[in-house]
Structure formats: C-alpha cells, structure tokens
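A single protein chain has been omitted from the complex, and every remaining protein chain is retained in its original position.
Presenting chain A:
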C-alpha cells in the first residue's frame, strides 16, 4: 500500500490501479461485522448488546428479501415472511458503549397484505430513484410503495404467487418483469398501470427474472422446468431461446447480447428448477442457480456454459428465489461471486469456480420466533453501492452486514483500544475477543489452504 501510494503520487501508476488493488484487498477481507444489528426496537436504557439484552430482530418471522439503493448505498429495504416491510438508513445508527451499532428502521409497515402469512418474496427499489419501491409476494400481487410513507400507491394483482420481479436500470420503458407461478413471464407497465403482455414459453412456474444490464429489451428468466430462457420483449415471438448446460462451445456469429442462443430451443440450464438468474455488470456472463445444487456461468457472447464447477458445497432445496451476488466489476478484478448458503455465504471465483472463502454467520442464540422453518437459511444478498459491503437477510429474522476486516483493522483496533481501556478488565475482555477473532481468521485461512 505504501509503495502504491508513492507511485500514485509520482504518477507512475494510475489511480485506478491503486483502487483496484485496494478493492481486491478489501474484498478478500470481507467478513461478518458482528457489531451491526438491525432491530425494530432501540437500545433504550441499555448500553451494550449482550446476553442480558438482545434487541428484537428486524423481522420476527424471518427476512425474505433485502435491497439496497444503488444511488447512495444508503437505504436498505427489507421484506419479511410476515408481509412486513421496513426501510433502514445505513448511515444512521444508535451506538452502544462497546462500539456496536444498532440500526432502527426509518419506516416500518407491519402488514402489507391481507393476511400476515402471505409473505413478501422480493423487494426492490424503483429503478430511477429511491423514493419508491416494489414488492412482490405470496399475496399474488406486485405493489408499488412510497418509500417515505410505506403505503402502497399501486397494486397489481397477477392472480398467482409472484416469486420474483425485476426492473431494468438502463431502460426507457418502465416494465416490471414478474416471475410467477404461472408459466408465462408477466410484464407490468408502471407507466400505464397495465399488465402489458406475457412472455409464454416456460412449462413450469417461473422463479427468477433478470434484465440485461445494457440492453433494455433483453430479459432472462428461470423456471421450475429447469430452463433458462432469453427474451426480447419487442418481438412477437419473444423467446430468443434457452441456455443449454451441455453446450460448452456456444454458437459462433454472436453479437455479445446473448442472442447467440436464439437458435437453440432444446436443452436445460439445470437438472432442477432454476431459481436464480443474474447478469454480470457488463452483460458478458449470466449466472444461474438451480435446485440441482449447482451454479452455472454462461458466456453470453456465445451462449456457452463455461463449465465452471462450484463444487458440492452449495445448498439449494426450496423452490423460492435464491439469487447469487456478483459484485460490480470495478471492485473485483478477478470476478468473484457470492452464494447465499445456509448459515454462511460462499465466495467463489467466477471463472475458476474455486471456493475463495466461507463467510460463516456468527453463531448466535436464535431469538427469532421458533416456528420458522430452517432458520439458518440465507434468503438474499445485497451489495451496498459505493462500499465494499454486503448485507444478507436470514430466515431467522436477522439482517447481517459483512464488511472488510483486514490485518490493519485489527491493529487499528488495538491502537484505538488504547484510548478506551480505562480498566484492566475491559482490556482483558478486548484481548480475548481479539484473540478469538484472530483465531477465526486463522481458521478461515487454513481452511482456504486446504481447499
């Protein structure tokens, strides 16, 4: 770092090179930030969060989906399994005396559907600002909310469970693509308020949808029939074809938009339901996850499966959307990908498929409502724009933060700790905590080596 800074001052390396190296360094150091809590209730009289006092979780019934605004990286949206939604300010928190922080919701709506049992499947911000957001849920609707009042300003009844929805951030149109139990991908036009048309082609429930990051008309979707289809919403025969996991060559004569697969109507992306699709930022690759416990990376300039093998560690058993996270390319030089596994987040190299890191959820006594099935489950991941930070939502009702913690951080804490340690007692506690943390780091490192 020192020599990087010196060379940047000299103008002999570009500022981008330093940024890239630093981002890479931070991305490698990503780990659970144990001191960050999201809760409906503030600290009140309490000064620390410990065994004696644990504030309630973000959503008591479990968090199904989170989203962070892409403009400021400041607002986090969460949707619960009890159809509650909440919006949080990541830059504002109550802090405890021991340095932990507690985020309180800026707004919270306890129930957004008729019955609380009909949970939310996905939340997302309006594509052009963070003043509105969309939810889809088991109540068969897509709703548009005002971010300040948390009241639904529009409701679209799609007459079947909506598993996921997607808006394009580059498009001029305001089409929301909805993946629902119905085999057709439904497009809802927010401008007119009508459900414009359906994209028919799948032969099972659609579980995931994703717009192309650069071409406003290209859409990818995954369904329980194991296929991942590409669509061009302008065309009457809108399906461009499917992705075939057995094709590792692809089709020559491509144009880099994923249209190369248009000539293929046979083949499956997974040997199970496709419940996650996501594009890389440049539209070069499409990543899919399936209930066959596989993740596949397709090269979208040819439509070929890159055959990256992510090993046996992936868990994926529910027919709900489970989308992996690809950090923006400017942060990860060697593209990395994060997979929400039960009780952990797995970090892979996208091209090699090698497991870089296992980010374990810190073990904590479950204090969510005990009727949650499978409380370990990680339900969704969100990248915090302008930061090297991931937020994850969990079925146990927690929202967790993952932040870089480098060796310098550990030392800085010691430096800082110096000022705070007034009594020997806190010092020893501190030391123990640090030792534990170091052990944890060491463990992670040795694990990585073994792999």
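In this text, contacts are C-beta pairs under 8 Å (C-beta built on N, C-alpha and C of every residue); 3 or more make two chains touch, one makes a residue touch a chain; residues count from 1.
Quick note on the criterion: contacts and distances are computed from a predicted model.
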item	value
Listed names "AP-5 complex subunit beta-1", "Sorting nexin 5", "DNA damage-binding protein 1" or "Trafficking protein particle complex subunit 13", matching UniProt entry of the absent chain	"DNA damage-binding protein 1"
Residue among A:15, A:42, A:56 or A:193 touching the omitted chain	A:15
Residue among A:283, A:324 or A:397 touching the omitted chain	A:283
Option touching the unshown chain, where A:6, A:48, A:114 or A:307 are the choices	A:6
Missing-chain contacts mapped onto chain A	1-6, 8-12, 14-22, 25-26, 28-29, 72, 74, 91-92, 213-214, 252, 256, 280-283, 301, 329-330, 334, 351-352, 385-387, 406-413, 415-416, 418-419, 422, 438, 441-442, 445
